[in-house]
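What you see is the complex with one protein chain gone and the rest in place.
Take a look at subunit A:
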Amino acid sequence: MLENFSFRTIVEYLPLFGQGFAATLWLSIVSFAGALAVGIILCAMNLQRSRLLQLPAKIYIDAIRATPLLAQLYFLYFGLPRLGVVLPELFVGILALALNSGAYIAEIIRAGILSISRGQVEAGIASGMTYAQRMRLVILPQAIRVTIPPLLGQAIVLVKDSALLSLISVAELTRAGQLLASDRFMPAEGFLTTAACYLVLYYGLKSLAVFSARWLGVRPIGSRT
């Protein structure tokens, strides 16, 4: 079986995979940053008492979570131009990922905030803190600790979802695999290399989470110093 497996072709295509790797990496970073912004805004809206702010956020989050990312991507890529909005494919791809992931991140952050006990909120209220002060000094520092692991999970999902951008011909990792598969009729070599690159990204993200936890001074609550 392995005699048919051409490592030489992989080596030959390595520069292409290198470019795809770099593209997936940076577009994931940009998308994730956008998703964080979208998520924070949606979550802030969702936590307000005012229905006027809450309702649009809830509808948006439900709509995104109820529909496939591919459908959303196709809507932005094929649908928007018909409505007169023409955007470059890379921009459409990043937008789709950010808008999609943002809905999930909004729920992750909300769960983190709601996991903080009512007693913490009351302690802040009783000491005369405003809503903003309670959030900044009491709730968010604690919520961040519980939010990091699921946020990392979402980042990994986003990296893998970015493979869909190959369908709108963004030159990223999966696209590199497709090219090798179609140019040389070597789908095994192509997609295994692609998979290996995603694995590298996965472990990179995992170590980043450990590092960021330290950088944020995150001490699991209840542990001794």
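Operating definition for what follows: contacts are C-beta pairs under 8 Å (C-beta built on N, C-alpha and C of every residue); 3 or more make two chains touch, one makes a residue touch a chain; residues count from 1.
The rule is simple: contacts and distances are computed from a predicted model.
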item	value
Chain not present in the shown complex, as UniProt names it (candidates "ATP synthase subunit a", "NADH-quinone oxidoreductase subunit K", "CoA transferase subunit A" or "Polar amino acid transport system ATP-binding protein")	"Polar amino acid transport system ATP-binding protein"
Contact partner of the left-out chain, one of A:R110, A:R145 or A:R175	A:R145
Candidates A:T67, A:T130 or A:S169 - the one touching the absent chain	A:T130
Touching residues (missing chain, whole complex) on subunit A	117, 119-120, 122-123, 125-130, 133, 137-138, 141-142, 145, 219, 221-225
